[in-house]
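Just one protein chain is left out here, and the rest sit where they should.
Going by the order they are written in, the chains are A, B, C, D and E; count residues from 1 in each one.
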Amino acid sequence: MNAADTAFVLFSAALVMLMTPGLALFYGGLVRSKNVLGTIMQNFFMLGVIGVQWALIGYSLAFGPDIGGFVGSLSYIGLSGVGAEPFETYSKTIPHATFMIFQMMFAIITPALITGAWAERLKFSSFLVFILLWATLVYDPVAHWVWGDGGWLKSLGALDFAGGTVVHINAGIAALVAAIVIGKREGYGREAFIPHNLPMTVLGAGLLWFGWFGFNAGSALAADGIATTAFVATHLATCAAVLAWCFVEWAFRGKPTTLGAASGAVAGLVAITPAAGFVGPMSAILIGIGAGSLCYLAVLLKVKLGYDDSLDVVGVHGVGGLWGALATGLFASTAVNPAGADGLFFGNPAQFGIQVVAVAATVIYSFVISYILLKVIDATMGLRVAKEDEVAGLDLTEHQEAGYSL
Amino acid sequence: MNAADTAFVLFSAALVMLMTPGLALFYGGLVRSKNVLGTIMQNFFMLGVIGVQWALIGYSLAFGPDIGGFVGSLSYIGLSGVGAEPFETYSKTIPHATFMIFQMMFAIITPALITGAWAERLKFSSFLVFILLWATLVYDPVAHWVWGDGGWLKSLGALDFAGGTVVHINAGIAALVAAIVIGKREGYGREAFIPHNLPMTVLGAGLLWFGWFGFNAGSALAADGIATTAFVATHLATCAAVLAWCFVEWAFRGKPTTLGAASGAVAGLVAITPAAGFVGPMSAILIGIGAGSLCYLAVLLKVKLGYDDSLDVVGVHGVGGLWGALATGLFASTAVNPAGADGLFFGNPAQFGIQVVAVAATVIYSFVISYILLKVIDATMGLRVAKEDEVAGLDLTEHQEAGYSL
Amino acid sequence: MNAADTAFVLFSAALVMLMTPGLALFYGGLVRSKNVLGTIMQNFFMLGVIGVQWALIGYSLAFGPDIGGFVGSLSYIGLSGVGAEPFETYSKTIPHATFMIFQMMFAIITPALITGAWAERLKFSSFLVFILLWATLVYDPVAHWVWGDGGWLKSLGALDFAGGTVVHINAGIAALVAAIVIGKREGYGREAFIPHNLPMTVLGAGLLWFGWFGFNAGSALAADGIATTAFVATHLATCAAVLAWCFVEWAFRGKPTTLGAASGAVAGLVAITPAAGFVGPMSAILIGIGAGSLCYLAVLLKVKLGYDDSLDVVGVHGVGGLWGALATGLFASTAVNPAGADGLFFGNPAQFGIQVVAVAATVIYSFVISYILLKVIDATMGLRVAKEDEVAGLDLTEHQEAGYSL
Amino acid sequence: MKKIEAIIQPFKLEMVKEALHAISVQGMTVNEVKGFGRQKGIREVYRGMEYQVDFLPKVKIEVIAPDDKVKEITETIIASARTGRIGDGKIFVSPVEEVIRIRTGETGEAAV
Amino acid sequence: MKKIEAIIQPFKLEMVKEALHAISVQGMTVNEVKGFGRQKGIREVYRGMEYQVDFLPKVKIEVIAPDDKVKEITETIIASARTGRIGDGKIFVSPVEEVIRIRTGETGEAAV
Partner (left out) sequence: MKKIEAIIQPFKLEMVKEALHAISVQGMTVNEVKGFGRQKGIREVYRGMEYQVDFLPKVKIEVIAPDDKVKEITETIIASARTGRIGDGKIFVSPVEEVIRIRTGETGEAAV
C-alpha cells in the first residue's frame, strides 16, 4: 500500500469525473439553444445512472473473476468485498475501492460520449433504457476483454493504455449505429445547425483536456515514470492535434477556427489514449498530427455518407480511437515502457496485427449489440420525440425548462 | 510527516477552494440576469473576507486550545505558530499550516452557502458586516464544538466527518432566519422568478461535485483507505440523489428536469458529508436516495410555509444536512471505520441520540445568534436595498455593472 | 525518486495547464461579443503552439546546460534524454520529464498573458509568428537567466519563486510594447468598450486562482513545508488583494465591483508569485494589499498615459509583477525558507538591490526584443486586421464563426 | 383598424398584459427595445472607467385593434403602466389598412 | 408604399424568406418578438414551481413594398407561413409615406 499512489489515483478519479460535466458543456455549446439543457442533462444524468449501475453490477461484470475470457463473474456485485485492501490482480499499491472508483469514471463517460450522436431528437426515457442496457451489455464486457484479468484481448496481448478501444471506438461505433437507426434531425440539410455557444464548448474542451490527465496518467495506477510518460504524451499529442486540425482547415477553408482548435484537442486526446503509457514524446506528436488531420477529414466525410451524427462522435471518437489503437501498434516501444510491447516501427509487426484484431472485435461487437438494442427500443417505446416537440426543442418538451432567460 | 498526505491535503484544499467559485456559478445561474453579478460577487468576495478573517482570528477560535468546550483560545491569532511542523492534535502527518489552509476553505464556503437565501435583495454593505460577525460568532465556535479538541460535541461523541452540522445545518438555519427576517423579494408570488442561465448552474454543480471530493475525502487528512471510503461514499450518494430527485419529480410533475438533476446532486453531496468516512457504499446509496427525495419535498414545502428562501438553501442544505447528520447515526459502522462508531442500524441506538443532540444544539445556536445579528443590522444600517434598486437589479445599483452585453 | 513528489508535481502541472483555458475565459468575457472567439482562440491555440515549441527546442534553451549564463544549450532538443530518471540539477525526487512538463505549462501561459494587450485587433497569422519568436527569443532565455543552473540572475542571487520576473514582468512589458506599437482600437475613447460577459470573466478568475495553487505551490517541486508555505501565501495574498482593490474603488468610485474583485484576485496572484515560497502569511497579506491597490491605480493611470492595453496586462501583470519582485526583496525571510534569503525588512538590504537588478534586466530585455519583433512583423506581414474587419469583429473575419447564436 | 404601440417600463409588462386581458384584448406582440429620452441614463464602471449608458431597457407592446377600442386600450395601458416617474414611456397610435390571420386567411376585425 | 408586417412562427422564417426571395422581394427586416394570443402558453417548472409562460417566441418580418406588390407578398407569406395550427400569426398592412435609401438618397420605389 502506498499513500502517494492512492492520492494519485483518487485525484485522477476526481479529474475523470470532471470530464463528464466538461463533456456536457462541450456538447451543450454545440447544439441550438433550444436543446442545450436536453443535451447537458443526458450527460449529467449519466453520472447518476452509471454510477449506481457500476456499484450494483457493472464493476463486477468488468473486473470480477474471469468467465471464459468474456465477462467478469458476479462476485463483486453491490461492491461486496471491494474495500480498503489492495486488489492484487490490478493494483497492489492502492485500496481495491480506489481502483474501483477510478474505473467507474470511465464507465460513466463512455456512454456519455455517445449522446452527441443523437443530440436534439432522442426521447429521454428511451435514452435511459438504452444507456443502461448498453453499459451492461457492451461496455462492461468489452472492458473485461481488454483490461480484465483473463480477458481474451488482454490475453492476446492487445495494448490499450487508457481506453482507445474500450472507450472511444466502442462509443464511436455505437454513435454511428445510433445516427443511422435514429435518423436525421428535422430540417437537416435545409436549416443551419449552428453552435449556439462556442465559448461554452471551448470551456468544455478545456475541462476535458484537464480531466484527461487523470484519465491517461491515472491509468498508470501509480505516481511514477509511466504516469509521467502518459502525462507528457497526452499533452503533446493534444497540442499537435490542435495545430494539425487548424492548419488543415486553414489550408482547405481559408481560416483556422476556434471550434477547429477545440475539436482538434479532443481528437488528439482520443487518439493518444490507448498509446499514452507506451510511446515517447515525439511519437506522441506524430500521433497527434495524425489525429488532427484524420478526424477533420472524417468529419467532412460525414456529409458525403449521409448520416446525421449531430456532434461528430463518429468522426472524432470513432476515427480518433481507431487511429490511436492502430498507432499504438506502430509507435509502442519497450524502451519507453518495458511492461508494454514494441510496435511495428520498433520492429514488431505482430503487435500491429494484434491491434487490428482488438479493433475489429470491438467494432463488430459494439455495432451488432448497439443495433439490436436500438431496434428493440424503437419497436417498443420509440426512440424519437414527436416532430413538433423536436421543432420546439427538447428543453421545453422533455424537461419543461428553458436554458436561458437573459 | 508524510509527503503523500501533504500533497493529498493541499490538493484537497485547492479543490475545496474551487467550490466557492462553483457555488457562485450555481447560484448565479438561478437568479434573474439583473442580479447575476450581485450574486456571484457575494460568493467571490467571501473568499477574500473570510480568508483574511480566518488567518487573523477565525482559525484560532476554532482550533486553538480549548476554552470550556465552547471555543478555541487566541493562541494562533495571526497564524502565529502555525508553520511547517505537524499539529499533533489533529494531523500528525502533515504541516500544521496544511491543516489550517484546508480548514480555511470550509470556513469560506459555509457563509457562502447562506447567500442563496437573501439573493436579489440584500445590501452589499450589510452583507459584509453580517458575514464577518456570523463567521466569528457562529461558524468558528460551532466548528470548535464539533471538531475542536475538547469541543463539547466532539467529547460527546458526535460524528461529523466533513461538516454536516458545522457547515450545512449551520448555514441552512442561518438561511432560514435570513429569509424570514429579510422578507420576500419584490414581486414574489406575482412575477415569475425564472433561472436566467441554467447551463451556468449545471457548470456550478459540476464544479461543486468535483470540489466535494476534496471536501469529504480530504477530511480524512491522509491518502488512505478512509479517504477512499469517503470518496466512494460521496460519489455514490450523489449519483443516487440525482436519480432520486429526478424520479420523484418525474412521478409528481411529469418530467425530470435538468435543474432537478443539479439540485439532487447538491442534496446528495450535502447529506453524505457528515457520513462520508463512516459508511459503506450501499449505505451511501440509501443516504443519497433519502437526500434526493427529502430535499425535493422540502423545496416544495417552502411555498406552503411562506418564506422566500430565494435559492432553497434551507431545503437543500438545511434539510439535506439534517438528514445526513441523523443518517450518520443510522448507517455509521465501525466495520467501515474503526475510528468512528456504530449507528442505530448497526446496533448502537445511542449514537443516533448523540447525533440528535448535535443537530439540536447547532440548530438552536445558529438560529438564535443569526436572528440577533440580522435584527441588529436591520435596525442600524438596514438589510435591504431600496425598492427601486431591487427592481432595477443589484448588478446596476450595488455594483454599477451589467452582467452581459451580448 | 519520490512518488508523492511526482504526484504532486504532475497534478500541479495539470492545474497550471487549466490556467490557460481559465485565462481564455477571463479575457474572453472582457471583450465585446464580436471578439470573444478571437480572444479565446489565441489562448487556446497557445497551448498547441508553445507545447510543441517547448518539446522541440524551448525546454532545451531554458534548462539545457548553461551557455555563458545567458541561455541553455541544445542538448535536450526534441526532449532527447528527458525521461523517467530524475534531473539532479533541478529536482532530485521526480522524473526529469515531470519537471519538464511542469515547466512547459509556464512557457505556455506567459505569452498567453500578453494576448490581452492586443485584443480585438491583431491578425491571427501575425499573432502566430510573434508568439513563436517571442517564446524562443524572450521567454526561454529569461527563464534560463532566473531559474537555469548557471543563469546569470540566479547566480546573482535573485529570488523568483514561481515567475514574477520570468512570467509576469516579462509578459507585462511585452504587452506594453504591443499596445504602443499596434495602436488603439477603432473607436477607442469614443465608443464604450464594455465587457460582454462578466460571469465568464469571474469563472476565468476562479479557474486561474485554482490553477495558481499548482503554479506556486508546485514550484516547490516537492509536497513539503515549502509547498505549504507557498500555498498559504498564495491564497492569503489573493484574498487581501480582492479586498484591497474593492475597498479602494469603493472609496474612489462609490461602489465595489465584481470585475474589481476578479481583477484584484489576479493582481494578488501575480504579486505573490515571486515571493510565495519565501514569505510568511502576514507578509503575504501585506503583499496582497499592495497588489490590489497599486494595480488598481495603475489601471486608472493607463487612460492618462494614452496607450490602449485592451485588457490591462500592463496594469495587472506588469505592475503586479514589479511590485511582487520588489516585495520579495522586502519580505523574504530565511526563517520561512532557509533556502531563500532575507529581504530588506529582515535586515538584508542587499537582496532588495539584487531584485532591482533582476527587474531592470527583464524589463529592458523584454522591451527591446519585443519592440524589434513587433516592428519587423509590422513591416513585413502587418499587425492589424483591416479596419472594416475590426469593426465587424475578429470572430467573423479571422475565424468565420460567431460566438453565440442564442 | 389601428396599431397601438406602447413603450413602457419592462417591469410593468406583466401588469399591462393583465389589464389588457381584463378588457378582452386577445392578442399582442411584445418586443424588448432600448429607449433614449428625458430619463437619465445609467452610469456603469469597469476597471475605474466610467461609461454613461444612455439607452435604457424598455418594452414595446403592439396591439392591433378596431378603431372603437382604441380609447379603452390606451386608457388601460396608461392606468396600468404609469408610475408617475420620468421614463414611463409613450403610446403611439397609427393607421392599419389591413389585417390578415395567417391560419385562416380571415381579414379585418375577425382577424385580431 | 406600404409596410407589411408579418408575425410568424420562428421555425417558418427560412421558408418565408425563400418564398419572398422567389417573388423577387429584395429586402426585409426581421425581429425576434414575443407573442401573446389564442395559442396557449408554455408551462415551465423550476424546482417544483410551475410557471405559465404566456409570451411565446415569434418572428416579425417587415417588408416595405410598392402598393401593387402588397397582395402578392401577403399571399406568399400566408402560403409559406401557414401550418394550420393556432399561433400561425398575423399580417398587418399599413401606409408608408416616404422611403429613402441612406446610401444613395434615392426615394420612393427606387429605394426599396
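Here is the rule we go by: a contact is a pair of C-beta atoms (placed from the backbone, for glycine too) under 8 Å apart; a residue touches a chain by one contact, two chains touch by 3 or more.
None of the values given here were measured: they were computed from a predicted structure.
In the whole complex the chain that is left out makes contact with A, C, D, E.
Checked against the full complex, the one of A:303, A:335, A:364 or A:381 touching the unshown chain is A:303. Listed here are the subunit E residues that touch the chain not shown: 1, 3, 17, 26-31, 64, 94-103, 105, 111-112.
Although one chain is not displayed, its contacts with subunit C can still be listed: residues 187, 190-191, 391, 396, 400-402. As for the chain not pictured, it touches subunit D at residues 2, 6-8, 31, 33-38, 54-55, 58, 60, 74, 77-78, 81-95.
Following the convention adopted for this analysis, only the chains that are shown with their structure count from here on.
Residue numbering at the subunit D/subunit E interface overlaps only partly, since under half of the positions present are found in both copies. Mean C-alpha position of subunit B lies 45 Å from that of subunit D.
Spacing of subunit B relative to subunit C, judged by their CA centroids, is 34 angstrom. Listed for subunit A are residues 2-4, 7, 11, 197, 203, 400-402, 404, 406, each touching two or more other chains. Residues of subunit D in contact with at least two other chains: 44-46, 53. Every pair of chains that touch is listed here: A-B, A-C, A-E, B-C, B-D, B-E, C-D, D-E.
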